[in-house]
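The complex is shown incomplete by one protein chain, all other protein chains being positioned as in the whole.
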Amino acid sequence: MKKQPFRVEGLGDIERNRPIMFTFNGKTYTGFKGDTLASALLANGVILVGRSFKYHRPRGIFGVGVDDPNALVQIGVHGRSTPNERATTTEIFEGLIAKSVNVWPSLRYDILAINNSFSSMFPAGFYYKTFMWPASFWPIYEYFIRKAAGLGTVPKFEDPDTYEKKYVHYDLLIVGGGIAGLVAAHVSAKAGNRVILADERANLGGSKFNSEVTINNKPVKKWVSDIESELESIGDCMVLKRTTAVIHSDHNFVVLREKIIKPNNHSSHTMISQRLWKVRAKSVIYATGALERPMVFQNNDLPGVMLGSAVTDLIHRYGVCPGKNVAIAGNNASIYTLAEDLKACGANIVALSDSRKKSDNNENLAFDSEFPVFMGQAPICAFGKKKIRSVSFGPVNIDTAISQNKDDKKIDCDLLCLSGGYDPNLNLIAQAGGSVSFDTEVSSFNCQSIPKDIFLIGAAAGNFDLQDTISKSLNIVKKIIKQNGTSVFPDIVYQTKGSKSLNAVSPVWYVQSKKSNNKQFVDLHNDVTVSDIDLSVREGYKSIEHFKRYTTSGMGPDQGKIANVNALGILSKKIDINPQSIGTTRFRPPYTPITFGALAGRDLGDLAEPIRITALNVWHQESKAVFENVGQWKRPWYYPKNEETMEAAVNRECKAVRKSVGIFDASTLGKIELVGPDAGELLNRIYINRFDDLKVGSCRYGIICGDDGMVIDDGVTSRLEDKRWLMTTTTGNASKVFHWIDEWLQCEWPELDVFLTSVSSHWSTITIAGSNARNVLLELAGDVDVSNSSFPHHTWKIIKIFGVVARVFRVSFTGELSYEINIPSRYAHSLWESIISIGERYDITPFGTESLHTLRAEKGYIVVGHETDGSVTPDDIGFGWMMRKRKDFIGHRSLSRESIIGEKRPQLVGLLPETYIPEGAQVLSDEISGSDKQSIGHVTSSYNSPSLGIPIALGLIQGGRSLIGSNIRIIGPSNSMSVNAKIVSHCFYDPNGDRLNV
Amino acid sequence: MLNIPCPWCGLRSEVEFSSGGESEVIRPLDPLKKSDHEWSDYLFNRTNKKGWHVERWYHIHGCRKWFHIERNTITHEIRSSWPITEKHPEGNLSVSYSDREQ
Amino acid sequence: MTRYSALNLFQKSRDGHKGWPEAWRKPAPKSSYDIVIVGGGGHGLATAYYLAKNYGINNIAVLEKGWIGGGNTGRNTTIIRSNYLWNESAHLYELSLKLYEKLSQELNFNIMLSQRGVINLAHSQSEMHEVTRRVSAIRLNGIDSEVLTPDQIKSLIPIINLSSKSRYPILGGSIQRRGGVARHDAVAWGFARAADNLGIDIIENCEVLSVSTSNGIVRSLETTRGCIGAKKFGFVVSGHSSVLAEKAGFRLPICSQPLQALVSEPLKPFFDVVLMSGTVHVYLSQSDKGELVLGAGTDKYNSYSQRGSLSVIEEMMSASLELFPILSRLKVMRMWGRIVDICPDASPIIGNTPLRNLYINCGWGTGGFKATPGSGYVFAHNIATGEPHNLAAPFSLDRFAKGKLIDEHGAAAVAH
Partner (left out) sequence: MSELRLLEHPILGLYEQSSTQFSGDKIKFKKMRCSEIFNLQIKSDDHNSFSLVESKLKVKLPQEPNTTEKIKDFNSTIFWLGPYEWLFVSHDNSNCLDKFMFSECREYNMSWTDISDSRIVISLSGYDAQAVLEKGCPLDFHHDVFLVNSCAQSLIGQASVLIHRISCENVNESSWMIYTDLSYAAYLWAWLNDAVSEYI
């Protein structure tokens, strides 16, 4: 095992007896269990980890958490290849393979680094100003722009892993498991509240995880682990680690994303990779801490420049000290603690700059003898090529560092730690509707107003004094517990020792320099520099949102977590408006990026949308039916026999129906029972035609319009008993119509005495159609008289079929003698098989939806959705006569509006095209064609008629009924598709209905 | 994701409901007597309130009842809910069924 | 106006780009103008620009309550196409697309129109019929459109999942090759800069608070920056149209609903077209910077909150994984919602109002970005002449009373 040159003995929580091998950019390294990819790389002295987005400048690890903008890598192979993972939040595992993104051919020698040399040509928004000449070249320019864009690559294979979701309900959700969050969880769980605590990191304890602080006389690490085990033992308390709150939605609906770590990440098996927790909480506490802000100066993006908090974390959590000769720069008290930490692990501190004139407690004096301490100064420029070699400092003058060039002290170092102050982590509270305001004391934003039932504690609330934080947190929790109905507040004290509080910071927004053109980076993710801000201001993109969009500052994968406040500070200086008036850009979810997979969960493939099937599905499958998706339903489309083509099958099925008898599964039809004395009246209002005069035992076809007068559904309704009716709807509209009627009944006509019950699934519907249908029925009917005279068209009867009560309706959608047998679903399969065997001697033929539609088209019957499209009136499809004239029904009034009666409406007609033309083809009138190719309508249905042996079609044509007999042209979707046709009446087959009434 | 108070079932997740738009839409009792303008006002025009909005929802995957809620369209806060044919609990909203034009 | 060009960029780079002027001025509002346009989105700015350019009217102010382009213009998924079913819509959107094709040069601002083709997928027989109908009708209107077979789709989008085993297999689709995307911010800024150059005052941070009317005309507007009068007024405020109409004393057939969209983290280019599917409801494209830009349907309730419900996002994600299973490990970087103004027939309203000198342009719902230049062009005509432009006449407000709706729900089955 190779030595890890930057690993510090005796520190950190890694398991040094469990080495782990991984590769980065093709080279193998060793880290320890508990390392992140970032800590392991730094332990091995790997400083250069990536290239920047635009200029391809060398970049190293900058932060150690979600705030790191540089170390984006592609992880894993095949289906588990994942773009844009953060090295800082990826725990290493045996065999991990990681590569830098956005480099070619290699990280060290990246061709596009040339962009850096020409960077003066690429200021913010340069693309808006160029690439316009010649106009025709833009696609070529764009090709090259696109080639250069993007970071990681999309995997080539399907993801083998799965993603789970879970809804949970809690009294209290606490986000953030630092001291503040832990105290809140501990107290509220002990008070008996249902509590869930989530932290994005692998360990609880937050930023105080590392320090020398004690709580109740225990070292903080010990205290944290004790609290953790105590929480885990409480029944209604849930502690989730590696779980990030990403979205705060309405009414305290918070989405957490849990990363699930499995022992062997290489398995070829499907594994659960992440779980989305959809939490509904009565109250939410955000204890999300604060993020350290970097400082802006020249070449501040060089590898080896890091956040101070990151270095602290590396030392204490991972036992890594990423430099030997360390410079420190900051504007607040935290740098002195950092200096102690660094000293303790043997680093040589080469200089420290504190931009304040004076430190809070004269901490600077303690170090003065050991290394140079520059008060009132800030870094001016970092030097080095692929890594920092030295840094210069200069004096600070009202928020900016001033470069004097010749006097700038250059000090050699291999690590520069920065602390530019702390920004309360407010993303989620802002998502929740909290408003923020600028606090000049800490030069950052604090939350000003918080919506109901949401709370903020700890560093996130701008509180940087541990003991004070705890007492304030306790007060808030007390309030919540009380609100949740618990009156006893557990009597617990948390006494802390050894923590230093953080007072005011004095910001240094950027370096003013007369001479140098070195870049000062504000947003490292998107390579936004101070000069980009200058340009943006100069051109008037000063509103913070314009500024963001023009410079792209804060628009990278980290969404400006550590960049936004600096950008604002600089903008504020440049336009001389205080930060409060400028405000922030809008905070949006997610807090950190979340995979598509986690959001989609298991609603994929067959579970993407319910597959609905009828009780006869098994039979259809066994009979090798080809299925068609109709909404969510799987319906038999046709039943091919011995490798038949679809056309042959449909031809055979249709002919069988016309010649003898066919059988069809119509169970998907919507069926609604209406019960009550006013059911007839309700139906009168729902349908355009009258129903209350229908006799018990009879059926009637009706059309339904929306209140805008457009046809929305049709179907047959029967009167079962005096006060009981059965209404049928189309398959696609079944539940829509049911709920729609329910709405009219509940909201508009509650005085009507009618009850609705959906019976769609209780009854299966088996249709037998064809001249032999009665012969088949005879054998099922027992002694019931089913002759034409006693069981005529549009009537229904109860028939006990082998002892089971069936409702048989004599209605027809094929134009043939036809019965729809409704039987309780449990018997459907058995009845179907019985009918098939009874029908054998008539060569009974199962037919699918395609044949049904063909047969009905031969008869000129409409199908809602084919002949109608939401803009068709009853009269348009030939049912004007059906409408009641003087009584109100839904849609009635709309049908007498100016343009509905006054205009040349589309009307349903038949078409006889020379050859088959696809549905949707457009109709041109012969007379007006010439040069003006105006469409006068379109083909709504089109078939090769098996019964007639010719192509037939239905169409909606302007003023069509008066054009019967004329010739027209039909044009399809390509130039070659064009046929002549003749307009005819829409019924092609048996126009007198002789076959129906036999 | 709204948490909607059904007057019967209590607080339930938005996914169980469907929205029926503003409650103030009242169908004229005698449509055939209305002018094209009056009729289209009922059919199409909406107040589309920014702020407190009285609207009706349907507990479609629950008790199958329509009801009114008063919801702020800016904050999504919901401050009351009541059955479809009843008056607003504080009686200050003229949008219940029984208030219709007679 | 300082010209934007490569040469100028090069010259200015030598002094650190100090020489670029403000893209548009920040004037203080005058107390009155010939015409005041309320709403500094793409449509409002385009209207002002064409008023000046085509009708020589320069004494115009555009009032914007926040920052220009900060409404839907700055927040949409930027799909541009003109393949609409009904003649009325097709002509209007085609005018717009034609203007878009020359817009970078016309405005001297690269709006990065990328005509990489918009594909609509069909997943069922009835959707295939709809595709046939649409393509046939669109071609008759002289607009490019083709039916695609699944194989053709595969060759344009190699990573698409064509498996017949998927829940809703892809049976075919259509393409408008001239369709594509454009840089949304650039459209707003480009129009603003060009309009400013013609003397128009663009006044930001100026919210209209109330409308004072008498005798059927608008007298003036009370704004956060004082009272502003004009001879004529145009309201172009998309999601807030009802709010302004109410201030002027009338109601509109509009519901304001949230529409959500999101972007992934940036990725190397892998997706070269714009794709839309209505059955598995999602539309997506990859931006020049590398993010995948996705959108879905509206939330079905009224809202002015600029956010929507998670369930819409969840459905959109499962839809995109149905089409592209290999995207599952990509990450969403940012999601947002914005309020769209939806008409009952999913078509816009352009034209006169009950007030004689007030004109309105709204109701573009989920699909008005593609109409930006065309909408401004016809609306400018309307305001300048008092009469609707030929192409806009069918979209008047009184079509609702007459029952002459232009039902583009089919077109908007996918919001876009």
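A few comments on the model shown:
To keep things simple, chains are lettered A, B and C as they appear, and every chain counts its residues starting from 1.
We take it that contacts are C-beta pairs under 8 Å (C-beta built on N, C-alpha and C of every residue); 3 or more make two chains touch, one makes a residue touch a chain.
Computed from a prediction, not measured in an experiment: that's the story for all the values here.
Although one chain is omitted from the display, it touches the following shown chains in the full assembly: A, B.
For the chain left out of this panel, the touching residue among A:448, A:621 or A:980 is A:621. Shown as candidates are B:12, B:27 or B:49; the residue that touches the absent chain is B:12. Note on the undisplayed chain: of the listed residues A:169, A:218, A:324 or A:538, the one touching it is A:169. Along subunit B, the points of touch with the absent chain fall at residues 8-10, 12-13, 15-16, 59, 61-65. For subunit A, the residues touching the absent chain in the complete assembly are 164-169, 194, 235-236, 272, 278, 280, 602-603, 606-607, 609-615, 617-618, 621, 633, 668, 673, 675-677, 721, 753, 755, 757-764, 779, 801-804, 823-831, 833-834, 837-838.
One rule holds in what follows: only the chains that are shown with their structure count from here on.
Note on chain placement: the centre of subunit A and the centre of subunit B lie 29 Å apart, centres being C-alpha means.
Inter-chain centre distance (subunit B to subunit C, centres taken as mean C-alpha positions): 31 Å.
Inter-chain spacing, taken between the CA centroids of subunit A and subunit C, is 22 Å. The set of subunit B residues that touch two or more partner chains comprises 1-2, 18, 36, 39-40, 43, 75-76.
In subunit A, the residues that touch at least two other chains are 249-250, 253, 278, 708, 894, 897-898.
Those residues of subunit A whose C-beta lies close enough to touch subunit B in the complex are 167, 249-253, 278, 280, 433, 451-452, 707-708, 739, 742-743, 746-748, 750, 886, 888, 892-894, 896-898. Only residues 1-3, 13, 18, 20, 27, 30-32, 34, 36, 39-40, 43, 56, 58, 60, 64-66, 75-78, 84-85, 97 of subunit B touch subunit A when the two sit together in their complex. Those residues of subunit A whose C-beta lies close enough to touch subunit C in the complex are 53, 79-84, 102, 120-121, 123, 126-133, 135, 138-139, 142, 145-147, 149-159, 161, 163, 247, 249-250, 253, 255, 278, 517, 531, 534-535, 538-541, 543, 545-546, 549-550, 552, 555-557, 559, 586, 588-590, 593-597, 599-601, 603-606, 608-609, 611, 628-630, 708-709, 865-866, 869-871, 894, 897-900, 903, 918-922, 924, 933-935, 938, 971-974.
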